[in-house]
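Read through the structure below, which is laid out as structure tokens, and then see the notes.
Here the complex is missing a single protein chain, while all its other protein chains stay put.
The letters A, B and C name the chains in turn, as written, and every chain counts its residues from 1.
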Amino acid sequence: MKKVNVALIGYKFMGRAHSNAWRQATSFFDVPVAPALKVICGRDEAGVRDVAARFGWQEHATDWEEVVRRDDIDVVDICTPGDTHLPIALAAAEAGKVILCEKPLANNVADAERMLEAVRAGGCLHMLCHNYRRVPAVALAKRLIDEGRIGEPRHYRGTYLQDWLVRPDVPRVWRLEKARAGSGALGDILSHSADLARYLVGEITEVCGMLETFVTERPAPEGGRLLPVEVDDAALTLVRFEGGAVGSIEATRFATGRRNYNRFEINGSLGSLSFNMERMNELELYTEEGPESGFKTILATDPSHPYMEGWWPPGHIIGYEHTFTHTVLDLLRAIADGRQPKPDFEDGVRAQKILDAVERASLSRAWESVQGIGDGGSI
Amino acid sequence: MKKVNVALIGYKFMGRAHSNAWRQATSFFDVPVAPALKVICGRDEAGVRDVAARFGWQEHATDWEEVVRRDDIDVVDICTPGDTHLPIALAAAEAGKVILCEKPLANNVADAERMLEAVRAGGCLHMLCHNYRRVPAVALAKRLIDEGRIGEPRHYRGTYLQDWLVRPDVPRVWRLEKARAGSGALGDILSHSADLARYLVGEITEVCGMLETFVTERPAPEGGRLLPVEVDDAALTLVRFEGGAVGSIEATRFATGRRNYNRFEINGSLGSLSFNMERMNELELYTEEGPESGFKTILATDPSHPYMEGWWPPGHIIGYEHTFTHTVLDLLRAIADGRQPKPDFEDGVRAQKILDAVERASLSRAWESVQGIGDGGSI
Amino acid sequence: MKKVNVALIGYKFMGRAHSNAWRQATSFFDVPVAPALKVICGRDEAGVRDVAARFGWQEHATDWEEVVRRDDIDVVDICTPGDTHLPIALAAAEAGKVILCEKPLANNVADAERMLEAVRAGGCLHMLCHNYRRVPAVALAKRLIDEGRIGEPRHYRGTYLQDWLVRPDVPRVWRLEKARAGSGALGDILSHSADLARYLVGEITEVCGMLETFVTERPAPEGGRLLPVEVDDAALTLVRFEGGAVGSIEATRFATGRRNYNRFEINGSLGSLSFNMERMNELELYTEEGPESGFKTILATDPSHPYMEGWWPPGHIIGYEHTFTHTVLDLLRAIADGRQPKPDFEDGVRAQKILDAVERASLSRAWESVQGIGDGGSI
Partner (left out) sequence: MKKVNVALIGYKFMGRAHSNAWRQATSFFDVPVAPALKVICGRDEAGVRDVAARFGWQEHATDWEEVVRRDDIDVVDICTPGDTHLPIALAAAEAGKVILCEKPLANNVADAERMLEAVRAGGCLHMLCHNYRRVPAVALAKRLIDEGRIGEPRHYRGTYLQDWLVRPDVPRVWRLEKARAGSGALGDILSHSADLARYLVGEITEVCGMLETFVTERPAPEGGRLLPVEVDDAALTLVRFEGGAVGSIEATRFATGRRNYNRFEINGSLGSLSFNMERMNELELYTEEGPESGFKTILATDPSHPYMEGWWPPGHIIGYEHTFTHTVLDLLRAIADGRQPKPDFEDGVRAQKILDAVERASLSRAWESVQGIGDGGSI
């Protein structure tokens, strides 16, 4: 079997999730290409060494520039904060690697576009990691929509609710710095809900909305003085889709009691679907069946459901990190076939343009078009 | 005990609900004023006679102008379509009656303001029937908010979803005519969610949003030709509240599978509340309790819950029409005390101004202020 | 239209529920026979007078023997404690009345059999009020089973959970006296779940089980001394059905937090059904549909659902007391047609035989046959 050597840049939350995914893909699925966990890279040597040992990386390193240029590396997986995606991706593209990049692709449209140009120029396979597309219940939703089970979509209602910033004494971590994170709830989690909207309903053409910061100063992580919160605590938008559907997408870190409530509901002309990541093994489906009509809770754990052939008998649920395993699996399949996986950097650019339109709408206090969609432009 | 004679104008959906309420209030509660079901009035003599007989109205009539001026009538209850509220209320106000009026108060701000002026001029007690305030679980939510249990509200998320217009062959009934209904989902159901927002969170200062009509022509009720749909099928808004909270309110008649899904969620600095009218006996409450934290489903059927002292033992749920019974009960209590019940025509004017702002925002494609709120104006 | 004069014996919890039902049936349904609320009867004159006034009974009385013999009474509705059902029913049967009797029919099998003989001898129409059969969602379950939607039933799982006796300081009310109540959770609520089992699955042939009293002494209602609790706090049984299905039925007043949790689940060879009275407008249905299989929540509020043609638009839920209205409606229809309604006193005898078998099994600590079922006997 063909083998690919993987280099992972980043070793924290996403670094752990991807490490696990690279390893589990082979354990639970019949992969067409065998990934070797070659090297994991991070700035803190002690930290990265520990993660390397835990997940069986053959090597660890601290200099990403050296790593991404190594001849023995085939795949570069980027799991660092958003402001570093650009240089890493440019270098990896120049070196002709297959690139998997965490979302959001970049912190602004211009950077995202440069990255897309680079991978195109480098002839690389490129993939954006929007792991929620790989939840079996979400992939099942996609299949049902494609089969026409809910007819023409009319409404998308996305809410990604978290609550980790509710207390004003939560420190001003890097995710609250504009330079590093780009934005707040907008780029971190609204981006997920917007990606699901695009995946399941279609392109978003225009938006209105607002960005809100409820707590404007927070203690420095190291204690002591207060630092300004530079990004949004909450982002609320209304959207229009190319196909005529309308929607709302909201993301907040101030929804007390909602830990990771990434929920959507789609109402179509023939039926509806809803999903909530906190019960990620379940998909709710409504179709018209006369007096027997009702929302049905499909426990998406049967072998007939997407990705579930690899796991356990029906009714044995899976967890969050499996979405990354499925992402890696699909990337390996794409590598084997020599075709571009989805979502890719083009999706990353489109996603960034939506976030950009939300930011513009928040300032103009009016509807704003999403660049390049429905205005004759192209990506 | 003091008695009041009631005249009910209208005998269809709302007329039946109010008829039942006037009768049940006395059966299940200790009312301080005894209502007599004196006369029910409607244009169709056979129809109104039937309803009169079913609910024990002493008389029925077809001429509302005569009825509202009768000396033996103390209370006029208006349950007709929105375009007739104005003349009936003006006449009742002139005659000095206590007035209960179904929502929306009128089909536009100007009419609503005339009605408010009239009841003030007439020195009448006046009440707007926003029955959902009288759901025990909703009244409990209000009590918990007032007690500070969820802290300072940050988010209001209201969705009123119905699906009776999904099929394109549903006829073009009066609710789809602008002249009679004023608007579509906006006035009919978004108004309910906006009222709950005002009741539970506070005044709305500005809105952006859109009105959407998915199916623009429908068959005439009597069959045959297609008639234009003149009102919105769906209304989506984002809102800002006086106190700093932000929110979204959506109403649609195109949410396939959602029959009467009037749901809200409020996230505060200390906790959250959520409610869904399809499970109207339940209120969900989250407060921070360390490792034991979670959303709790309060079955609001204990005697300690609002209005439940009149009904059955704990766990025996009540239905939709009881909300009207509670409304009538509160009106009778207000009459006994000689004080103004809530919500009243002033709330009706404020509600209408919100709907008006949504219509303006839909046209201007930008944020619009709600008249008279936060701009130094007053009602 | 034919009219019947109704006499109601009892005016407390069940008396109020039946009073309301007799009145609401006419208000919301097209009844084929018009009931007049002629006289309500109770021992406490002040109490019964109050209820009479609240619900519009033409007269009130304190001597049931006189009432049930009145020539102008057509229907006798018995809502008193179980130990009084026998004499009232015998008198009413002798007088040739139509009889509606609250469950359990009697406090023991012998009394129940005497009552059945009496109504047969008197040629009376007789009905037992097991109101939960008239929940629209339950009637829908019955219809689906009869249509074969879940195939051959295999499992019935009934739990009727309440919690009003959890605190040891709850007084020793009449429901805890053997002479008056007959039994505890067994006769009061297990009887409901057993009736639903018979209604939906079929006859029960044998049982094993236990009766348990957790708190054996409680304060007298008037305060002061402790009195013995003479009945069961909880009753647990396993059962076998004639058709080969097996089941468990449990009733308790010690399920902390469960107010009126009357739930059942039925698993058949082709599908399953489940229901919970605390969400009485919902029925859950599972049928095999490949990757789209799941439990579906049917909101049983559409006009196509049993009894719902009388109430509100889809999605507007109804409450507990509506089940009595439907019972009265069905009795009126049976009267109009001159046929025996169901369940009737024969069902009452069968139900009593199940309770009797549970008591015997509790003592013998072994399986016991239900008399007259499956052993060649007949009722």
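A few notes on this one:
As a working rule, a residue touches a chain if its C-beta (ideal position, glycine included) is under 8 Å from a C-beta of that chain, and two chains touch if they have at least 3 such contacts.
A quick note: this is a predicted structure, and the numbers were derived from the prediction, not measured.
Only one of A:2, A:167 or A:259 touches the chain withheld from this view, namely A:259.
Of B:109, B:165, B:186 or B:285, it is B:285 that touches the chain left out of the display.
Only one residue in the set B:144, B:245 or B:354 touches the chain that does not appear here, and it is B:144.
Of the residues in chain A, those that touch the hidden partner chain are 13, 17, 19-20, 26-28, 54-56, 162, 164, 258-261, 277-281, 299, 301-302, 311-322.
Panel shows chain C; residues 150, 154-155, 157, 159, 161, 163, 166, 208-210, 212, 214, 234, 236-238, 240, 244, 246-248, 250, 252, 254-258, 265, 267-272, 286, 288, 293-295, 364-367 of it touch the chain omitted from the view.
Hidden from this view is one chain, which touches chain B at 140, 144, 149, 283, 285, 290-299, 302, 304-305.
Rule of thumb we're sticking to: only the chains that are shown with their structure count from here on.
When each chain is reduced to the mean of its CA atoms, the one lying nearest the mean of all protein CA atoms is B.
Taking each chain's centre as the mean of its C-alpha atoms, chain B lies 36 Å from chain C.
Multi-chain contact residues, meaning those touching two or more other chains, occur in chain B at positions 258.
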